Structures are given as structure tokens and as C-alpha cells.
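Only one protein chain is missing; all other protein chains are in place.
Every chain is named by a letter (A, B and C) in the order it is written, and numbering of its residues begins at 1.
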């Protein structure tokens, strides 16, 4: 599991007085950054070999300004050329949002998606959801 | 159908050189604003009686800076207390992203979700996907 | 003069119920895009030869969700290696924000700032503030 903490920023609120829904997508992307690093050995993010194919987010409860949000992230499923990432955002002891991201392995040399190499699979396995 | 046009803004790009994925969520929210207006007769957005319960987005192709994006939006399904909104983002003649938003009718007087009132149903029906 | 129109987006509001101040900086950057194009003849924005050195923004009045904002942009002063851009944001017939951006000409071949070339000066002159 990966963990990332976010203090909601004032500009992330909206006129309803809570954190705007669109902000969660950005937090979840940020929570996947340790996964990006697995796939960019030389640390040059422009050479990242995974592409985001799909996201799903369930907005479970209002997210408030003034309390930290903790995003827990797991690898849920590793397929042939893709893998699913699971996110849970917690605030004040309760889940406030849940999401899935489908990442596809992209081989830049052939410009097509391809099988996730074994070296990355074993790293991903370490962060499996139970 | 509703249509909304977006000129990608430079700050919406990311280090990959394309429009960042998180931006699409914001464009889709913006594309739903005519639907928000259906549910806020007095035009006071803070009294909006629908809540976003879920989003799904498929990222079909890279979205480039420098060409306009057109987001087409339909009502896909009207259930008892919720309805599904369908989005398609087009750029240069091709679909670049597709998404669904599940909106739930919320009755502020009882603080619970409730059946979408008939007056709103008939408005939504006018924007049904074929 | 350049003109750019913005419909405030719901996610651009904040908990005060108005458009958040940080949004104005993004609108002003977007309003300078026609100037960026002057400096990127091949239209490849990554080869843009001007750098933002400084911004100033005066927040004159609240900016409301629900009414369009028009940003008028002029070239105010052309120095040796830099030039100043003037912005005014108007909503409902009144100025709501004013700003200046100082852009510096950067010669990538020498990796230093340099004199704004004459071909660009004459283009900038066409958009001078009166």
C-alpha cells in the first residue's frame, strides 16, 4: 500500500463550501506518483511507460476544508498489458471517495501497448490489495 | 444534446506535452452546467439539488494543446433518484475521451436523496441520448 | 488589443462563493496566448522564446459565477530584452481585475536573455495600449 496525505487547499474548495469533486482526480493522480517512479527508472517522468486508460471515482461523502485527507493506494489486479490501481480517500475516520485507475503499459519503441515486463510486475506485487 | 467548446489552456497541459488527464474531469463538470441550471430554478447554484455520486472516464486518445475540444453531453438513463449523464470529448474529428456522471437528486428539506421530480424529468428527457 | 472571453467554471469558484483569486492568473496567461503565438512561428509551444519574469494583479471587485468575463490585453511597454503586457478583466460592465505581466525574450541558442528581435517588435507594436 502507498499512502499520500493532502491538506485541502482553499482554492480547491468550491461555492458549495466543500472540496470540489474534480480535485479528487488530481489527488489520485498524485497518489499514483510512487507507481510512476517504478516505471521511470531514470526518474525522467517524460519517459514514463504507462498511460492512463480509465478512471472511476465514487464520491462517498463531502470532503471538507480544514481536515487532512489520506489517500491509500493499492494495486488491485495485474493483467497482461494493464493493471488496476485502487484508491481510497479518508477524512476524519471515514472513506469520502473511492476510485480505480486503469494503467496500460506502453512500449515507446514499438508505439503500442505491450505486456507489463516482469521486473515491474514484481514491484507492483509488493503493493497488492489484500 | 448539450454542446460545450473548450480551447485547451496552456496551464492545462502537463510535462508530457498534452492536456493533463485531470483536466477532462473539469471540462465534463463544466459541460454539465446546463443540467445544473435545470435543477436551480432561481439560478442560485448553492441551492443545486443534485449531487455527483460517481464518474467514469475513458481516455481514448491524447488531447493536444492548440486545437479546440467539443464536449457533447446527453442524458443516458433516468432512474428513480438518479440519472446518468454521458459525455464525449471530440478533437480534430475524433473522440478523445468518453465519460459518465451519475447525479443523484437530493432533497435538502429532508436531507436525503429522493425521486427526481417530474418537472425535471421532462426537461432531462429533451436531452436524451438516441 | 487582444480580447479573450471566459465563462467562469464551477470548479473555479471557492467557498466564498465567488471565483477564486488564483484563477485570474490562469485567465491572464490564457489571454497572452496570441502573444505566445507571435513568438512561436512554427507553432510548437515548447520552442516559445519568451519567459514570464513577473506578474502583478490588482483584485478590484468580486468575480461572480454565472456571468462571462472579458479579458482585454495590450502591450504596454517594449524595452530592450523585455516587454510589459497589460490585462483588464471586465464583468457586467465593470473592471474586476487588472494586471501586468513582464515577459523576457530568451535566446535558447545562447541560453541568455537578449534583445527582442525587430520582427517581433513590429508585431507587438500593433497591440500597443493607447
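Just so we're on the same page, a contact is a pair of C-beta atoms (placed from the backbone, for glycine too) under 8 Å apart; a residue touches a chain by one contact, two chains touch by 3 or more.
Bear in mind the structure is a predicted one, so any value in this text is a computation, not a measurement.
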item: Among the chains presented, those that the missing one touches; value: A, B, C
item: Residue, one of B:22, B:49 or B:103, that touches the chain absent here; value: B:22
item: Touch list for subunit B against the chain that is not drawn; value: 10-11, 13-15, 17-18, 20-23, 65
item: In subunit C, positions touching the absent partner; value: 15-16, 20-22, 25-26, 29, 45-46, 48, 51-59
item: Contact set of subunit A toward the excluded chain (per top definition); value: 7, 9-11, 13, 17, 26, 29-30, 33, 36, 43, 45-46, 65-66
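Definition applied: only the chains that are shown with their structure count from here on.
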item: Chain separated most widely from subunit B, comparing mean CA positions; value: C
item: Dominant interface by contact count, named by its two chains; value: A-B
item: Distance from the mean Cα position of subunit C to that of subunit A, given in whole angstrom; value: 33
item: Between subunit C and subunit B, distance of the C-alpha-averaged centres to the nearest whole Å; value: 29
item: Where subunit A touches two or more other chains, by residue; value: 15, 21-22
